[in-house]
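Everything on this sheet refers to the single structure shown next.
Here the complex is missing a single protein chain, while all its other protein chains stay put.
To keep things simple, chains are lettered A, B and C as they appear, and every chain counts its residues starting from 1.
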Amino acid sequence: MHLAHEVLIEAAPETLWRLLWDVPRMAACIPGCGEAEEVTRHQTYRARMTQKIGPISLSVPLVVEIVAAEPPGRLILSAGGRDPVVGADIAIRVTLDCAPDGAGTRLHIGAEGQVLGKLGALGHAVIQRKAEETVDEFGRRLARAARS
Amino acid sequence: MRGGIGDGGVTRTRPFRVVGHSVRRLDAIDKVTGRARYVTDLAQPGMLYAALLRSPHAHARIRSIDVAAARAVPGVHAVVTSADLTWCDPYFGPAFRDRPILSIGVARYEGEPVAAVVAEDEGAGAEALDRIVVDYEPLPAVTTLEEALAPGATLVHTDEPLAGHFADLSTLKPIRGTNVCHQFHLTRGRGVAAFADADLTLEDRYYFPRVQHYSMEPHAAMAAWDEEDGLTVWASTQNPYSVRVELAKMFRVPLSRIRIIVPLLGGGFGGKTYAKLEPITSALARLVRRPVRLAISAQDAFRTVRRCDARVRVRLGLRRDGRLLAAECIADFDVGAYADIGPRIIQKGTYTATGPYRIPNVVLHSQAVYTNTTPGGAFRGFGVPQLAWAVESLLDDAARRLDRDPVDLRRQNLLAHGEEFEPGDTPVDGKFEESLNRAAEAIHWTQATAPDRGRGVAMMMKASIGPTVSEAMVRLHADGSATVLASTVEMGQGARTVLAQIAAEVLAISIERVSVATPDTSITPYDQTTSSSRSTTLMGRAVQEAAEDIREQLLRIAAKAIDAPPAELGLDDGHVVARGTRLAYPALLAERFGMSGGELIGRGIVAPGRSRAPLGGSTPFWEMAVGAVEVHVDEETGAVVVDEYVSVADVGRRINPQQCEGQDEGAVMQGLGHTLLEQMVYDGGQLLNANLVDYRVPRAEDLPGRIRCLFVENGDGAGPFGAKGAGEGSLIPVSPAIGNALARLTGVRFRELPLTPERVWRALRARSKP
Amino acid sequence: MPAIPTPSLSSITLAVNGHRVALEVPTHALLLDVLRDRLDLKGAKRSCDMQVCGACTVLVEGTPVSACSYLAVEADGREVLTVEGLGTPDALHPLQQAFVDHGAVQCGFCTSGMLLSAKALLDEQPRPTEADVLHHLRGNLCRCTGYRKIVDAILACAAGSATAA
Partner (left out) sequence: MLRPFALYRPTTLPELAELLRKYGDEAALYAGGTELLLLMKEGLVRPGVLVDLKRVAGLGELAASEGTVSIGATVQHLMVERSVAVRAHCPLVAGVARHVANARVRAAGTVGGNLAFADPHSDLATLFLVFDARVSLWSGEGEREVPLDEFVRGPYETVRRDDEVLTAVRIRPAPGEGAGAYLKFGVYERPTLGVAVVLVLDAERRRVSEARLALGCVGPRPQRLGHLERRLRGTPVDELAAGRTDLTGSGMDVISAATDLHGSADYKLEMAQVFIRRALRVAAARATRQVIDARYPHTVVV
């Protein structure tokens, strides 16, 4: 599963970077993401991803790792976890690229992920759509948060 | 129906009484009344239920497995990982012993069993499965032939595999440092050099998809150990004796202590050849010291075995006059994560790649390639459908290029009856030309089609298995009834009925007086396998010999009783007859034993042995079939409609005509499945459609407008009464016949299956663009 | 992980193949498992487990249902017909006889469901066309026969019963 999304943020790259680099705050912009906390300073985080796909509720304890941080241009994170009830194994790698665009920043969100297990097999197309919606909303929320 | 019967000096021509008639299947009444029993209908006292935890990853290292919480679930007797299987040899596999009972350190495909649970009921088992925590480290996966064969590709197996137990695979050739686990090579004549003399050379590439057997009955096994370390397994297997060898090796138990019992199978199609669930079920039963049954879901059958997908490059060289001069086939078969019988598939499939044609110069090269997908195994046709799709398609292109009629071009190049296909192997034992002519006539080949219709034809030739062994016994009881003891598995094909017909014919008794024992390795004698369309020919001959053995005994007893030379005696309706005397079998048996109660035992062994044929043994017979089809296309959607299908199979003689028809009608429909509908779809290493909502097998609505299965019967088969094998052959021409019909209708040559509406639509659209 | 749920039990009374049976079953029990494991009626089979293949078809009050996806408690107080109740070896139902005569049986795993689906069709529509039969069999898969002989058996039986009536 590959996702790509671009959003214009009304904030300078440095300002946006400060938001991104405050990972729990950034995570709060991801729909369904909660309980984000830092485990190792700027390296490892924990969070819980809750999503509802129709009648199926997914609740995944995620371990998030910083793969690369190149302020203020690029942040790469990986996240993985498993919902033992639904039997879903999730692995995502998110690349956030910031480039100045006028007074603001053009943020490119690239995500590559897999939802393995029964859920993945039953609802591939639906999951893809759900993920797209989530990334879109993430972009919108980030834009709002960066403005405030 | 007339035929020659008998030897031993008594050769007469008289009508067959049982053979050649569509007698009712022995199991028909049981099957229509719900009394038929399959593995999942069986239980043992104290039996527990097993369930498997499968890897969600296509390729992953297993760092750890935490089973504590699972073990704590009430009703759970055992939670097992490979760490609990150190007391046995945990590897199995017919070609390479490369498949572990449960993943050892690494999982190689999505769906590989990683842990197992044994519980009082399925509910407790499911709860326990949820509570097993596996720490996986995902590894890069190769899930296509292209990925697996790329330089520097991730290796599915890094260790040297252990050899399996087949003599014909003693020359296994894994290429170290690659994903190639076996190669097959054969050159005939001058090889590729001959292409220089060709007036026309064509070359193309073709792809055959991963497809699933979808036997209605998913795999199942039940195992129980006794106090003397004897093992009994009730298994949905097509070859109990291969399973027995595997289990004996793994659990270090003498063959005599292992008993494999095979009730009815709910379909097999090759998917139930060789060990599948028997090793894990047996291991679990040993660990919990209770009988254990494992029945997997249909979804998990997709994660147990499938047909090998393949990419095939073919080159044909022809003379201007249409004579085939040279052929080269280079085929890569994807055998998935474990070799199963893949190495033999690539040999057998490629061996007859050039079809039923006389081609003096041939180069064949194929390889079996590991990928991180469901293991590829035997499936009706055994590698031949993949090659026939390619060669028969290209042959039609050759006809077009030479401006020749495709039927005519084929006819010109056909091997004749008795002609050698390959030095050292069995000469052609049927009449291809008669089959082709029948098919062409039935489809009205020489008459014009409606403008929106297209016709196509394709042929195939397939070797059966050799060297090979079938042994049988027939017991004639004190009342003159008989029991056939044979390990041929009844999986729907009707083999038990055919064997009973053969015994009844030889013994001159009614089929109602013949019983056929359930395959049981402690009772029914050795048989190599129920596959390769071999049972009628090989087990049929063994049963025939065993029955003839009894006949000879009866004649000797009678000869002594009435003081007549055996040569003057014969059998008729449960009596030995001679010189106007009729001696009923019970009376003869009482005479022989001096009391009522003894029985005669007849023995039959068919073992053609090794030969100088390239595959180590000559084929016992050639399976031969032709398909002819008329199609039309909905050009706007790409949907292909099969208006008429004619299948012609040369079967020597039909022992049971109705069953032969049933086999071939089923084969054609199964062929339509992979031709038009079926494909297992992977995304990365994830199988996306392992269920019947998303994987489409043919339905009744998919029946061709008209379907006819015809037979060529010249009584020239190697089996009993001139019969020979059928059932696989008619599936094989389906794809190329339809591809050829489409090419003639639309001008587009299709190279990749299945011909889904979208694929056809896309190709037609590309054609219509300038 | 959530706690292991405790099963609740329900008392049900079924009229299975004409016999009244009272039993206590887990509320979550599927009709297929109750028939097979509690009543030893093994004719209905589990295959796709998704209401596509029809191997588990039984008739409840004459209507075909997928016993693999049907709660046993739903059949409480109702008539259930399985293949075992359709006919006996000595007195086959005309459909069973037609399947035998036409060679419409191979491995047999789909047969019970096919027969009951066919019965439901003929009860509703005694003289179906071939198109009707093909439409009705959409929910019953067979991997062995290629369907031709099954369709022929049903059509022959339909004609037969019409003649008899």
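Quick note on the criterion: contacts are C-beta pairs under 8 Å (C-beta built on N, C-alpha and C of every residue); 3 or more make two chains touch, one makes a residue touch a chain.
None of the values given here were measured: they were computed from a predicted structure.
Taking the full assembly into account, the omitted chain touches A, B, C. Summary of contacts with the chain left out: across B:Leu318, B:Val384, B:Leu677 or B:Ala763, the touching residue is B:Leu677.
Considering the whole complex, the residue from A:Thr15, A:Ser78 or A:Gln128 that touches the absent chain is A:Gln128. In the full complex, chain C contacts the hidden chain through residues 2, 5-8, 10, 26-30, 33, 49-52, 54, 57, 63-66, 69-71, 73, 117, 120-121, 136, 138-140. Contact between chain B and the absent chain runs through residues 122-123, 126-127, 130, 634, 636-637, 639-641, 676-677, 681, 688-689, 692-694, 696, 756-758, 761-762. Counting over the whole complex, chain A has residues 53-57, 85-87, 118-119, 122-126, 128-129 touching the chain that is not drawn.
Methods note: only the chains that are shown with their structure count from here on.
Interchain contacts join each chain to each other chain, per the touch definition above. Rounded to whole angstrom units, the spacing between the C-alpha centres of chain A and chain B is 49. For chain C, the set of residues that touch two or more other chains comprises 1.
Residues of chain A found to touch two or more other chains are 84-85.
Residue ranges on chain B touching chain A, taken from their complex, read 56-57, 110, 130-131, 133, 136, 138, 683-684, 686-691.
Within the complex formed with chain C, the chain B residues making contact are 22, 24-25, 27-38, 40-41, 69, 73-74, 123, 127, 130-131, 213-218, 264-269, 297-299, 491-494, 658-659, 661-662, 665-670, 691-693, 697-701, 703, 707. Against chain C, the residues of chain A that register as touching in their complex are 84-85.
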